[in-house]
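Left out: one protein chain. Kept in place: all the others.
Letters A, B and C mark the chains in the order given here, with residues in each chain numbered from 1 onward.
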Amino acid sequence: MEPDPNNEQKAGGGLLARAREEVKELRQDLKEPQKTQLWKSVFRVKHERTDPRTRALGVLSNVFLHLHPARINRDAVRYSYTWGMGGITFYLFLVLTVTGVLLMFYYHPTKLQAFRDILFLEHDVPFGRLLRNMHRWAAHLMIITLWLHMFRVVLTGSYKRPREFNWCVGVILLVLTLLLSFTGYLLPDDQLGFWAVTVGTNMARATPLLGSEGPLGPQLGMTPFNDVRFALLGGSIVDANALLRAYIWHCIAIPLIAAVFMGVHFWRVRKDGGISGPAPVMLESEIKPPPPK
Amino acid sequence: MARDVNPGADRQSTGPDPIVDKSLSGPLLIAAFVMFLALGWALYAELYGGRPWKNHQRRFVSLYTSYLKKLRPRQLAAEKAAFASPELQKLEEQLTAAERSAGPRLSEIDRQLTSIRHRLAILKEPFQDARAKIAALTYELEHATSANGKRSIRHDIEEAKKGPFRVALPPEDGKALIVPASLTFGELERRFAECKSREAQLIAQQNEVTSESRELRRKRNDYLSERLVGLTQQQIDGLLRKMNEFRVEIKQIHIEEAGLVERCESCHLGIREPVTMTAADMGGNPLFVSHPVKDLMAIHDPNRFGCSPCHNGNGLAVSSVRKAHGNYEHWLWPLFAKENTEAGCLQCHFKDRVLEHAPVLTRGRDLYELKGCAGCHRYEGVDRDADGVADVRKEIQNLQTRQKESRLEMDREIKNGDQANSNEEAQKHFARAENLRVTVSNIDAMIGELEQKSKFLMQDLKKIGPNLKDVRLKLRRNWLPVWLRDPHAFRPGTKMPKFRLTDDEIRAISAFIWQSGLDGPLPVPQAKGDAAKGKELFETRGCLACHSIGEGDQRIGGEFAANLSRLGEKANYDYIVRWVHNPRERTRPYCPHEKRDLGPEDYSRHGLPFVADPDHSSCPNDGSELQIQNMTVMPSLRLSTEESRDIATYLMGLKHEYAAYPADVSYMEDASLAARGKQMVGRYGCASCHEIKTLEEAPRIGTELTREGSKPMEQLDFGLLEHKARKEGWYSHRGFVERKLNDPAVYDQGREKAPEDRLRMPNVQLTQADSRALTTFLLGSVDSPFRGEFRAIPAQFRYLPTDQQRDLQEGWWVIKKYNCMGCHTIQVGQKSVLSALPRYQDPDWKEQLPPSLLQEAARTNPGWLARFLSNPALSEEDVHRNGVRTYLAARMPTFNFSPNEVRILVRFFEAAAGQPNPYIALKLEPLDERERLMSRALFSSQAAPCLKCHLTGDERHDRYATAPNFLMAKERLKPSWTARWMLDPQAISPGTAMPSGLFHRDGDRWTFAGPTPNVFKGYNGDHVQLLLRYMFELTPEEQRRLTRAVPTAPTAATRQSETVSSGVRSR
Amino acid sequence: MDWAQLWHIVSLPDNLPIVALAVLVPFYAWYGLRQARKTDQLIGTLEANPEMAATHHRKVHPWQPAWAREVQVWPYLLRIEFLAAVIVTAVLLVWSITLDAPLEEPANPNHTMNPSKAPWYFVGLQEMLVYFDPWFAGVVLPTLIIIGLMAFPYIDANPLGVGYYTIRQRTVALASFGIGFLMWLTLIFIGTFIRGPGWMWFSPGRTWDHTRVVYETNRNLPDLFGITGPWGKAILGIIAVGAFYAVAGWASHKLVTRGSLNQKIYERTNLLQYATFQFFAITILAGLPAKMLLRLLFRIKYVLITPWVNI
Partner (left out) sequence: MDTQPSTVGAVTPKPAQGAKPTGKPAVDASGKSSPELEHLRMRRRLIWVATGGFLVTNLLMFLRFFFPRTLFEPSLKFRIGSPSDFGLGVDERFKQSHRIWVVRLPDKLFVIVAKCTHLGCTPNWIETENKFKCPCHGSGYDMEGRNFEGPAPRPMDRAEVELDAEGQIVVDTSRLYQCPAGGKCEFDTDPNSYLAMS
């Protein structure tokens, strides 16, 4: 719509006029950044028109958003149906990752330093206390939202064909989340964590066949030095090794695994035809004969 | 909405679409806003909420600055005053004089220096340049490969060295005209070196010339610094500057090797300031006071020890007071309360009996022994003798087993030797056998040693309470139940605690005690004595150092032993006489092996006389070591029988006339009651303080308290009060201990318990201060603080006493055990009990006070000291007197120390006086005839009337003498000390009657101040040394000769006058 | 009634999530079931007149033909997600500022905490330890739960009720999951709020007193019948357990097949599915509570006693 600068320059420019033109152009760009080359290079799509197609493109061409389809069942955006718990859980996972990484900057997983580091975080690292609290509370919250998500999925029967597998992935994610939280519990190396983990791992001691105190364990030559618990703790008691192992599981191994499964989970949501509903109700009278096996 | 409908769908709309047409901006706005506010809150919490120290530091800066400003003028005035003082003026003059005298030479040196420096400056530039060039060439040369390459470089170097270097040097004499010279590098270098060394010389000279004035200046500064209390002007200014540059930040001490991080000073900013600040100084804010005990800080530098190792609390925490002081349930080392701070000392000094800087703690330790806590509650290292005995017995057993083994081994070796098929092999075996034989005999020796030791230990074994085997011989029967009901009522302040006993319990116990008593041999019946004399004796012989007499505000004397005010109501005269005469005399020796008391019958069976004393201390039946004396710390005062009678009579006269006792106590003979009584006695652990028949080996009944301070909270039984305690905030070790001490039964409140399950701890009489002291002691008794993963006092902080320090502490145990401080001054600033008695306030009686022992070992020969301690009479036959100071009414008692304790005490005194150990007497060369004449003359001259006061062994004279006999000096004293003493006794013990200034300095020798006899003409030796040598080879007859020479002993009157006039009377 | 104690437990920072659960779960349950009821009414009406069913759009949500059946994710979904994110962030921030994450004494193996509890989400398992031996409560049971959850969709042969809240079409599934979920939560509540020092049972508001003494002698089922011999014990145990499985199985079968719909579903279910369902239903949904009751009411510790394992 704006006039072509070249013409004007021809019309009789002089440097001054030209400069004015440049400035004008600049202003134009600032007014409508979408038009600039920079903008276009970043957001591959033209956005000057907000018609359905552009918006769809907007979603599809955005690495963060393309998990979503371009358009969805009109009622699926109703909070009453989704409760948004899955999304929140994921968001919390992100929060935990960020805060966790930051905390790692001030934490040494060694017997002598761990506890002191927590005190250090609590007392003089700027925002250390805030971060630590956020990390812990987000972890708790995540478990809650996870359970509610699961609850909703059951209520709406969303685990049924074709989503059975995705449900299984979900269950695995649940377990992983619990493990994440559990391994994190030991890291401050205080009585709370220490005994929680001791109690927790003592159960492993009683694993049938594989635990030194489990049924048939001793008969199979299981001792506190070669059973499951030993493998978990890297020793017969909760000590330096256990701390280190907890740390590595908590900060690297489990998050990676969880991330992979999350990927699968989301991917499957898309592939299984988006979220299950709200679907039109089906009537008892409409039950078709079972599909041929 | 056109764009939301699929292409082709009809466009006409019906009603708004609840999803598409609804705007969310409202909720979004609110949510975003809330989120933003929350962030704001977080920022506040981070920057101010959780950072109290920021405000504290700002407040401190302003307060401190204003305080310093106030201080400044005061200090200024002080400085002025100091400057005004004559001494300083003198110093100043000397200083100026010195500087003036040094002035010309200095200026000369300076002139030369400047010229030299000038020359150097001129030389330096070309020289260094040339040197650099040559160095570079040399490098090339070294690294050149081809022969002719090298050659050419060499050539270059030569060239370079030739120079010529043109330098314009001013001539040495510094005249203005300048002669340009052209030099080769060699010359250049030479000159440069010359100048350098010259410069060095000059500086040295300068140094040496200024040395005197520097010395003086130092003196002046020292003088000022010691005259000036507090800070100098520029120090204050410095501090003010510091306050201006003050940075608000976490102040932290980080002790790498100890893993300690202390941030206490982020709020307690005044602690290490050089000024002493009270809360008042800092606007009434106790937060900023400086550390109350600067000396302690000096010994325990915070930069090395931090704060929390002593004070506890959480050194890392700075976000709130509660957290920092660790006053929350999850911090196991909460800050010690102000009144119990000294508990911290014990964590490292747990082996020390007496801590100079911790009076409260030390008092706590004293009480723990004094009140007999140790009887029921084991505390590592407190009951040393008992533990010692046990250890020794164990050790002996081990040795015996080892011995047996080596015997067997030996036989085996010999057998092998016999059967060996080669000669050298046999030799080998026999050699081994030989060694083993030696080992065996060595072990024999060791065992012998140990048996000795155990014998000594048994001799030192004491009980807190009296021996109850003697009740029948000692006590009135019907007094016992009254006493048991409430000892504190009968004898306020007694060690005997009040047990909460029901009537029939009391009956049972007294019945058992009474029936378990020995009924013979009875003490010899004694005639009555003279009470008045007895009173005098009692008050002068030193009984009051431990015992007290009189009730209420009439009470005088020590708290160490019983108050005897109502003795007459309970005791049996004959027994008291025996007791006063020798408390250690035991009715029947006890055999720990047979676990019973031996009577005459046992001895007669073996045809032995019934005597038990250190020489006859083994059991006639099985030869095991006997307990042959009463296990009391009360010593024998070596009183004659008459004196004992007098005292006993006096004491028996002390009673309340109105005191009424139950008439019928026949139940005390009831055997059935006794059985029950024995249970009770066992249950209440009476046997841990008293000797009771059949219960000699009874175990302790209380919990061990060695680690009380670090017991996990839930192991402290608050009973039903736990939740009350939590609410009221005394759910802590401190709260527990304090309340327990004040009312031992407190944690039984509301519990349904059978009588035999109730808490047994009796009520002990404690003042507020005392219970505080004990609490402090117990709070400090923590599990070895050097272990533990997170918070451990690092091993390198551990207190490792030197030998002398260890000797000191060892000694303190004994000294406290026998209450030596009742009569003597042993610690600087400590006053003996006697010195506080009204009688000794009179100046004439002050003379009668037992000597202060501050420098004892510096004065006396350790060998002699040992002898004196084991027998203060210094003689076997006439024992009813003091060994050294026969003129003292108070008597150094015989404690029957075992050689162990004697050794410990001697070591203690040597350590206290910093004497080398062992002591080697230095040899004095003998006097020749002339010298003997001279010293004899001086001794007997009127000018030096030594013998007026010093004992001579002549009855008439000694009545008035008030100083030790010279005859003793030879073996008693150390010559070096004696010399110092003769020169200036006042310096060694202020207030002594021995006059100072008897000698004056004459060149490099001391000469007698007064007129010297003619024999001295032409003698140029040291008079002090002369007298010393004379004194140390004095013989009785020599002394007799002297006494004959001296005018007859003065009458009391003259003595008095002299006392006043010259006061020439030594201690 | 010791309010301080009660407040102390409830206000422990680490217990806050449980308090939150106590609010959130009921709320969302109500929130979901309310919709379920609506749906069921709709189903009711549609079942009633088929021609309406033929034309009806079959949703509880309002709909008009002119409205698009689908909407753009951007912005209609994203804006909600964004809102949720913002709210969660705000909540989390406030929570983190007001409550500090607990930090207790430095770890000390020589000093056991009393009570020493697992993290709250595992407290359920810890509570199970009271009723079963560790090998079962701590290992077998969790495994079973996980497997059970995973098997859930494969067992549920019900073709109806996909993607909308309903009760009448999915009674069995909902009931079984509901019971399980509820049980898990209850265990957590008991473990956290009821179990005090020494893992003793403190009814709410009772002071947690570590010196408390209780009389608890546990007996085993055989003891009631005075059986002592190992074989006898084992046999009795097996009989008892067998009987329980039989009865419970029969009961649950009756329940599962009530109503025509359930009947239909049952017919569509194959044997494997059904067996698995029964196994989990009896073992976890019925077995656990039964054992708990035995233990809590009749203080019976073991039912089945063999030389190797006791249950």
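Methods note: contacts are C-beta pairs under 8 Å (C-beta built on N, C-alpha and C of every residue); 3 or more make two chains touch, one makes a residue touch a chain.
Values in this document were obtained by computation on a predicted structure and should not be read as measured data.
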- prompt: Which residue among B:141, B:250 or B:983 touches the omitted chain?
  reply: B:250
Field: Contacts of chain A with the absent chain, listed as residue ranges
entry: 31-34, 43, 45, 47, 49-50, 58-59, 62, 64-65, 102, 105-106, 120, 124-128, 131
Statement: Per the touch rule stated above, chain B touches the missing chain via residues 1, 20-26, 28-29, 32-33, 35-36, 39, 43, 128, 132, 135, 192-193, 196, 200, 203-204, 206-207, 210, 214, 218, 221, 234-235, 238-239, 241-242, 249-250, 252, 254, 256, 261, 263, 274
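By our rule, only the chains that are shown with their structure count from here on.
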- request: Determine which of the two chain pairs, A-C or A-B, is joined by the larger number of C-beta pairs in contact.
  value: A-C
Query: In whole angstrom, what separates the CA-based centres of chain B and chain C?
result: 67
Field: Distance from the mean Cα position of chain C to that of chain A, given in whole angstrom
entry: 25
Message: Roughly how far is chain A from chain B, centre to centre by C-alpha average, rounded to an integer in Å?
response: 65
Statement: Expected list for chain C, residues touching two or more other chains, is 67-69, 71-72, 76, 80, 89, 93, 96-97, 103-108, 111
Per-residue multi-chain contacts in chain B, two or more chains: 4, 19, 42, 45, 330, 789-790
Message: Give the list of chain B residues in touch with chain C in this complex.
response: 1, 4-6, 9-10, 12-15, 17-20, 24, 27-28, 31-32, 34-35, 38-39, 41-42, 45, 330-332, 712, 714, 717, 719, 722-723, 727, 788-791
Statement: In the complex, chain A touches chain B at residues 50-52, 74-75, 77-78, 111-112, 115-116, 119-120, 122-124, 126-127, 129-130, 190-191
Statement: Note: in the complex, chain B contacts chain A through residues 3-4, 19, 42, 45-46, 50, 250, 259, 261, 263, 314, 316-319, 323, 330, 789-790
